[in-house]
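With one protein chain removed, the remaining protein chains of the complex are shown where they sit.
Now for chain A:
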Amino acid sequence: MPDDLINSFLNGPDENGRFGDFGGRFVSETLMPLILELEKQYDFAKTDPEFWAEMDWLWKHYVGRPSPLYFAERLTEHCGGAKIYLKRDELNHTGAHKINNVLGQIILARRMGKTRIIAETGAGQHGVATATVCAKFGLKCVVYMGAHDVERQKPNVFRMRLLGAEVVPVTSGRGTLKDAMNDALRDWVTNVRDTFYCIGTVAGPHPYPAMVRDFQAIIGQEAKAQMQEQEGRLPDTIIAAIGGGSNAMGLFHPFLDDKEVRIIGVEAGGKGVDDKMQHCASLTGGRPGVLHGNRTYLLQDEDGQILEGFSISAGLDYPGIGPEHAWLHDTGRAEYVAITDREALDAFQLCCALEGIIPALEPSHALAHVLKIAPELPKDHIICMNMCGRGDKDIFAVAEHLGVQM
């Protein structure tokens, strides 16, 4: 769609939950009444000052917002080009951006009278955030996690159990994040009357993609104000990593109508985006399809069977992407690139060495792309990257890849 046909990129989704052709409500009939009820509740909450007052209070006193916008001086020097700023969402309570969204959904769940919360998790960050907020509010919490991820993310599994959550290892299908999401949906369809499904990313049936985006948009809103404070202007380029795409959507959304701001999403290229399909780059290497309640770009074979993603980062290991990203991709408003495991690992180490920040593997992908483009850009060009999670959870995986025995 040519740029001049769109008045604003902030109007999506439409009343059917569509961003252009993407999004929608592709769920079984059992779930439809609940999804419509959720939409109603969310529409009300969106403009309810009491709802946002509660969110603001929790964001400030429980999560520790606003997160700093930090000028990464030594990374900037190292690159010798654009100024690099990091939005420090890794400093949030529980160590990632995930909790921004979980708080919003749990407040809604309480308003809807739901007493049992379910969630899916890959790396465990969304699971930990959900278990945390459930503990705070005294709600029963069940987290579905691929059996393979339970094995490789033991510290987060233990955290969730400490927080009182039941962690269910998922062995159906191939036991990965998408199978965890399938099993969460199966639980939901079975326990629809008392259960709220707290989805961790900007995907799933409408209204989840829009709702999760709105809860994460605090990232971009803060970044915009902080950049004005520190530089007196908007950044030239904003960058974030994408699995399902919630941290990226949160950073991007408040900037969508600032047409002079270049927007770049970084997908997980795994071992390389080629015909071997050992990656999770849905936009770079997939095509449109329907899964988990929405139409979006998916990794799939010619028969429409879903393929497994592959990435060093369990948090990016999903064969789809949020529908709004699919739309921003097709309209050309945002660019999407892929970074390999190797490049992400190099960026991870450089960030530790130069900034004293151990990043999660997910934002290490975004940082790797920053390191690629910053040297070519002028010194007055400003890049803002979302450091969406800290790397404590990843040190075992990184050690293994570096051949270090712990």
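We adopt the following convention: contacts are C-beta pairs under 8 Å (C-beta built on N, C-alpha and C of every residue); 3 or more make two chains touch, one makes a residue touch a chain; residues count from 1.
Heads up, the rule we're going with is that contacts and distances are computed from a predicted model.
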For the chain that's not shown, choose its UniProt protein name out of "Fumarate reductase iron-sulfur subunit", "Tryptophan synthase alpha chain", "Hydrogenase expression/formation protein HypC" or "propionyl-CoA carboxylase". "Tryptophan synthase alpha chain"
Per the touch definition above, residue among A:82, A:123 or A:291 touching the missing chain: A:291
Residue among A:300, A:340 or A:364 touching the omitted chain: A:300
For review purposes, identify every residue of chain A that touches the missing chain, sorted by number. 16, 24-34, 172-173, 178-179, 182, 185-186, 189-193, 289-293, 295, 298, 300, 302-306
